[in-house]
Structures are given as C-alpha cells and as structure tokens.
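Removed: one protein chain of the complex. Kept in place: all other protein chains.
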Amino acid sequence: MRYDACIIGAGADGLAAAATLAARGLKVAVVERDSHPGGRCATREFHPGFRASPYTDELPPIPAEIFWSLDLARRGVVLAPASASLALWPGRQSLLPAPAGRAEAFRQAILARVLADSAAPANRGWFTPRAPYAPWPGEELSTRTLSEALEELTADPAERANLMATFLTGRVCNPALAGSALQLLGGARGGMAAGGLGRLGEALRVAAQEAGAEITCGLEATDIRRKAGRVTGVGLADGSDIAARAVISTLDLKRTFLSLFSWSELPRALVDRAGAFRPAPGTARLLLALDALPEPPVGTEACALRGPIHLAPSAAALDEATHAWRRGALPARPPAMLRLVSAVDPSLAPSGAATLTVTLGAIPHTPFDGAWTHEKRDRLSATALAIIEALWPGLAKRVIGSELLLPPDMEQMLGVSGGDLAGGELAADQMLGLRPFADPDCRGGRTPVQGLYLAGPSSALGPLATCASGVEAARAVAADLVARRL
Amino acid sequence: MNALRATPFHARAAEANKLNAWETRGGFTLAAGDPGEAVAARFGAVVADISWHWRASISGARAGEFVSRLVTRDPARLQPGEAMRTLWLNDAGGVRGLGTLARMGRESFLLISTVDDLGWLADGAALYGVQVRDVTQEVGVLELIGPSGGKILAAAGLEVELQPFALRKLFWRGLDVTLSRFGDGIELWCAPDDALIVWDRIAAAGRPFALCPAGQRALDILDLESGIVQPGRDFTPVRDGFSPKPAPQSLGLGSLVEADHIFNGKRGAAGPDKALVGLLFDSETPAPQTYVMRSGAVVGRTLGSLLSPALRRAIALAAMEPGAAAPGTVLTAAGAPCRTCALPFLPPR
Partner (left out) sequence: MSEALDALVIGGGPHGLTAAAYLAKAGMRVALLEAAAEIGGTCANALALGDLTVPAGAQTLYALDPRVVSELKLVRFGLKFAARDLMQIGLRTDGKPLLLGRDARAAARSISAYSQRDAAHLVDFRRELFAFARAQRALWWEDGPPAALPDELRRQGATGAAAMLDAAFESEAMRAVFAFDAMAGGMSPAAAGTALLFAWRAAQEMCGLQGAVAVPRGGMAALAACLSAAAQGAGVEIRTGAPVARLLLSGDAVSGVVLASGEEVAARIVLSSLSRRETLLNLAPSGAAGFAAAKRLTHGAEVGEAKFVMTLKAVPGFAALQPAARFLIVERLENCIAAHAEARAGRLPAELALEAVVPTAFDTALAPPGTDILSVLVRPLPVVPAEGWSKLAPRLSEAVMAILERHAPGLRANITGLICVTPKPLRDPLEISQLRASWRARIATPIAGLYLCGEAGEPVPALSCRAARIAAAIAAAHLKGAAR
C-alpha cells in the first residue's frame, strides 16, 4: 500500500504532522523506534510513586491555532500558565515575572511567516521568479549580544543575569558574543502539563489516530528510499519498506541526512551543511524524589517555589561553563535550574512528598577524558546536590531516590544526535532563515531532497514552538501534493 | 519584585470606590470608578487621585543645559513656578515621552508624565553630571476638576489666583501644600503623610458644592473631552534609542516642537504635519488606535477613544491630515461614521 506521507518519529512534531495530514484525508504512516509514541512528551516514574517529565519540564508554547485545531484541550492537555522565576543567591533572592516583550513579538511574527511560507507550494518552476528577500522578523537579534539586548530591559547587572537565566532555562551560551541575542527566541515556555508531558504525548497520539493516521511503534527507520532523485519510501529495521510519496523526518539534521542516507548519494554541500551544523551545549537532568516538602530558603514565600528556580545565575559563570563544555571538561559549577514540579502538579508525587527536577547546563556528551562512567555520574550528582544544598539548606537529606539523565542517555532514549535536545545551537548562522538551510527554496520545512521534509528541533520553528514545525511540514507536503510537485 | 503600590489616598479611595472596581497604572492600585463621574465635573466638581503620575526631579549645576537638550521646547523662558507641556524624543526623533516640565528653582526641574522614563533621563543626565531622581512617592496629588473647583479651595482656605501652567507653594493651616494648574483642573500636592487630612479637608469643604470623588476612568474621559493627549493611553511611546516612530507630527503634536530649539532627536525624520482633532461618533462604541477613512482613503489615525457620558456618544482624538481636519467633515473610523469637531468637545468651564 502506498501512503501519501510517511513520518519518521512519533514525537510532538511527528504526531501533529500526522494529525494535520490525516485530517485532510491523506494516508499517513508514522514510524517510531521506541515502544510507545511521544518522544520528548513523556512522563517517567523514576522512583516508585514519583513521576516527572524526564527531558524537560516545559516545552516551547504550542501556537493557539494548533492547540485548537488538534482539540488538545478536550483530549486532556492542560497547560499551567507561565510562572515567575526565582533566583537564589547566597544570602538573597529575587523574583522575576515571566518575561515578555519584543522577543515574544518576534516569535509570533516568525511563526506566522514560516506557516505562511509552508502553505505556498515549492518554487521549482522554470518561470517563477525568485521572490525578493524579505528580512526575517528578529533578524536584528543576530548581530546583537544577549547582554546588550537585556540591557535595554534593565540596567542592574544582577537582574540582567537573572533575566538571562530565565530566557536560557537551563541552557548556556556565551552572552557576550554577537548573535547570542537569538537565545531570546528560544526562551518562551509553554507551561507545565497536568500529569506531566506524557499527557500531551498521549493527546497527540489520540488526535493522530482518530484522524486516521497509522502509528507503528518499535520499528526504526534506517533508510530513505529514492528513485530518480525523488523519495519513494522509508526502509525499516526489519527489512520491510513503507512506500510513500513524501517523507517527513522529525529527527534532527545530522541524523536525518547522515544516517538515513549514504553520503555518496547526497550533494556534497548538503552533507557538509549537516556535518557542520553545530550542536547546542548539552543539558543533563537530575530527577529527585524527596520524602517531604522541603522548607523554603529563608525569606522565600511558598508561592515563589512554583516557578523555575535559578541558582546564583551570573554572566561570568555562563561564559565559563560554555568554554568548559567546548573543551569537554566536566563543569565545576554547572548552571542549574530547579523545578519543584509537584508544587504545581501534586499528582507527580505521593501526598506529603515532593518531586524536584534539576536541569544542569553545559554538560558534555563525552568528557575529554573518556565516556561517562558510573563514578563520573555519581560525582556529577554529588556536585549538583552540593550546589543546591549550599543555596537551599536541608534539601539534600530529604532525597530518597534520584535518576540522572546525561546527553548520551538522551541520545539513546530519544535518538537525538549528541544528546542535544535543542537540535542545534541557536547561533546566528543556524537560526531563522538559515535553519537549517540557507536556500530560499527550502522554506516551510522543505529540504534540497525532493520529497523529504524536515520538522523537529533542527527546523526553523523547532526551538520556537512545539508542534509548529510538524504542522508546517505537513502543510508543505499537502501544498506540494496538490500542486503535483511530488 | 513589583509588589502593587498604593497611593497615599488609598484608604479614602477604597471607601469611595462603591463599585469596587480597581485598576493598575504605573504599578499603583487605583480606583477605576464609574465613567458617569465625568459628568459630575460639569456640574460641581470632582476630586481624583493623580499621585500615580511619574515625577522626576532634575537638579544640578548644569540641569538647565540638560533639560534644554532633553525637551523639544526651550525651558529658558520658564521662571521658577512656571511649567509647560512638552515632548522628549529619542535620537532618531521618535516620541519617548509627553509630559509637563516645571521649573522649581534656578537649576531644579520637575518632569511629570503618565509613563515613566527614568532610564532615559538618567542616561542623558550622566553626560552633564546632573542628578535625576524619581520622586513619585514623595508626594500625594489630588486634582479638582469642575467649575466649583476654585470655590471649593477658597472655602477650604486656599485662596489663590493661579495662572495656567503655574505652581505655588502654600502653607495651609499647618500643612505644606503646593497648588498648580497643569491640566484642566487644579492640582493640590501634599506630603504623603498628610494625604488623608488633605482629602478630608477638601471633602468637607466640597460638600456644599456637590463635590464627588472620581476614579481613573472618569479622568480619562475628561482628558479626552478637553483634548489632552497622554502617553501610554493614547499612543505607545518608543522605548528604543534609534527608532524614528512615532514621530511627533504623526501624533498631531507638532505644535509641541519648537523649530529653532536644539534638542535630542532634532535631526530625525519629521514627517508631514498632522492636526490633532476630535472625532464625534454617531454611536457609543469607541474606536481607539484605528485608521480614519474618507471615501475609502486613509486620512488619519485615532489615538485614544472613549464613550463620553456627557455627550452620550463615543469620542476620539485623532491625528489627521490637514485637508481632512476641517470641523464637520464626515469620516469613517473602524467602520463607524464620525464627524470632526474642534477641541475641546465641550465648552471650557
């Protein structure tokens, strides 16, 4: 049976793409390597009775139109509104409301533009003139540094560091480099889901299946079959094939082009671009099960604990951490963001207990002195707990269970290259019109390979919004099918 | 971080706020009140709390030089105790602020506006070695609007002849107060600790003159009816250092820019001059921030727009091309028909 589209990866983007395409009456197959769909949208019971979203607590926001068209609210997705974040310094703290402003306006404008681009069919005709370049909203951020962009909001350096941590949400970057202001675009948070992100994954699966998509789990896609330069289907690990007119890959750029194809069959420029696409500094996640709700640090109100808690953010520490990551060194003081997830969603921990997630930034995928051993993992956990204990005394002794997820673990569990959840560094030459291809024909999720579409974290909308890149690719597929470009 | 602040008159505002309608302006909790209170200002008088307006004190040896560079009108003509309404622009000529500049002393000024811009003033003041300070919370200010305003103050013991845009310090039965006429009514300034005493005195003096307390909604309507443009409400001031929009002329505020005065942003793009006119709608639906059309062509843009209970129609302030600004022209804004009027909408009190 020949499908109209085959989607590789049943994460948020893949399922949203499947639901969008199936709703238009097209035959869609989704192939997922893991035993259940959801990808990053998962809830994991890491200790008996204690659950948390393992990879990240909050995903980028889902655009309102997609939230409603996929009917996610009725399917059980409730997203908590963005909350104020707290910064803990030795001896003091500072509460910062959820940031908005120009960065949010840029995000919305970029979303609108890419979704509009995707709806126009691929420009492959001889006589269609090339449209003149229209500057991207937010392009001015690619020459500015993050510190400078935040200087407009506040002159106080401590508050600026706090704002920086709020936008980076556990990631790191060098805030003094030109182009780092683009991190502002990736800093929007869509809110915690009631019941963990797994509820979102479940709702998206239901949306896709009820629309008519077929989801196959437990099978890995190993090749993309092509004939005369056009994509004809996907080869699976068990030797079988899925024939399809279009393929949407929600894997990141490197995995899509370097593992689903043999290098010799792709144009050299494409292979070079995929290889040179730089990863973002990796994050590690430490999930902690606490036997009782810890006493808040002195001077903090309980309501301040519902939001993200940044531990002593400072621009110099970010700089240092980024350089340490580049060298592959284990950071002495990784930037850390805590979230008392059970304070927002009590179902994540047994009554009276608490679940705490810690996001550590600038963790190398492979330390320079060899792979991650048990000893190194324990050392990292101990370092993290020591840092937390210093700023939040009494917390460490409440820990009854923990799990540490490092970039190699995320790579194995999610299939992301290098354990990089961001799908590529948010640098000036890898964002907006250049993410991932500079070619103006590759708009709206299209790639230089005819019939292959890219959604997921390495696409233009990946870091900006959830499900949007899937919907964008789906619209592009639909537009191209209608215009008989496939 | 930004806990909501209360003005010095909060306690009395809470008692007077029968509808329990509150709103936030400039970080302060204020009684929103009922729009109908604006009509009371045409009868006797209303008293409203404008302590939330941002006030910055500028002082130093070169304060006069700094202020001269900052604002679009020459402050040299101001004597101590005099004030003027003025704009200040960013480097490219975009409007950063609109407010009242008062000279308090030879090298001491006070800048009052509804939107704060302390960062900009501080940046500029650093170049001149001048001190800039936010003094919003050092004073409580009431505004008395209405034909009986002067009589109420006289009855309370504040007998004073004030010119428009002037201020005078007085000693009033044991309290240090200042009286000013920067807007349509008379402002009474006092120390925050004395606020409730002042309110009570005014309320007592005003009883025979039908004095009512008014909320912020009524104040907005009174401003519009008099043709007073306020930043934040009627237009968004630019917060960038280098964006040329909105230009003063495009807001109809070209009259506040003196051509032969040298000020920051003078060399920016100016644009064609637009006139600030009033629009009277045929219906009660206001139309803020929309385009104004005449036979399908855009001829202007509305700034602020509200329902005026006195006129029982929606009114708006608009920046229009001079050709379309003649009173009585029929236009359309947001699909609703309207007519231009000369400002102020209602005869002055």
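By letter and in written order, the chains are A and B; residue numbering begins at 1 in each of them.
As a working rule, a contact is a pair of C-beta atoms (placed from the backbone, for glycine too) under 8 Å apart; a residue touches a chain by one contact, two chains touch by 3 or more.
Keep in mind it's a predicted model, so treat the numbers as computed, not measured.
Novice: With the missing chain put back, one of A:A84, A:A120 or A:L177 would touch it. Which one?
Specialist: A:L177
Novice: Kindly state which of the options B:L19, B:L127 or B:V298 is in contact with the chain not pictured.
Specialist: B:L127
Novice: Could you tell which one of B:T100, B:Q216 or B:N264 touches the chain left off the display?
Specialist: B:N264
Novice: For review purposes, identify every residue of subunit B that touches the missing chain, sorted by number.
Specialist: 62, 65-66, 69-70, 90-91, 120, 123-124, 127-128, 240-242, 262, 264-267
Novice: Since one chain isn't shown, list which residues of subunit A touch it in the complete complex.
Specialist: 132-133, 142-143, 174, 176-179, 272, 276, 278, 316, 319-320, 323, 326-327, 427-429, 431, 433-434, 438, 440
Just so it is clear, only the chains that are shown with their structure count from here on.
Novice: Return the distance between the CA-based centres of subunit A and subunit B, expressed in whole Å.
Specialist: Averaging C-alpha atoms per chain gives centres 47 Å apart.
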